[in-house]
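Complex shown without one protein chain; remaining protein chains in place.
Take a look at chain A:
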Amino acid sequence: MATGTDQVVGLGLVAVSLLIFTYYTVWVILLPFIDSQHVIHKYFLPRAYAVAIPLAVGLLLLLFVGVFITCVMLKNQKVAKKAQ
């Protein structure tokens, strides 16, 4: 078994993913079948956000990946120019 920080980080990731999965499942799949006067609706944003938020997060991720690739490529270009 892995030890120390490895275990903590790994189990933390598992917990986060389970949390996101259950919240999102309740939001998208279960809420439409629950009577609109029930108190549980207080804990969930309007349904439009169920698509808007993952979309925004996905675009942000793509942005980070693009910025990272750009930085690495610029750094390589600078090193190559210095070596000439």
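By our rule, contacts are C-beta pairs under 8 Å (C-beta built on N, C-alpha and C of every residue); 3 or more make two chains touch, one makes a residue touch a chain; residues count from 1.
Please note the rule applied: contacts and distances are computed from a predicted model.
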Listed names "Phenylalanine--tRNA ligase alpha subunit", "Pyruvate dehydrogenase E1 component subunit beta", "Transcription regulator" or "Dolichol-phosphate mannosyltransferase subunit 3", matching UniProt entry of the absent chain: "Dolichol-phosphate mannosyltransferase subunit 3"
Identified contact with the non-displayed chain, of A:9, A:45 or A:74: A:9
Sole residue of A:28, A:45, A:60 or A:73 that reaches the chain not shown, by the stated touch rule: A:28
For chain A, residues in touch with the removed chain: 1-3, 6-7, 9-14, 16-18, 20-21, 24-25, 28-29, 32-33, 47, 50-51, 54-55, 58
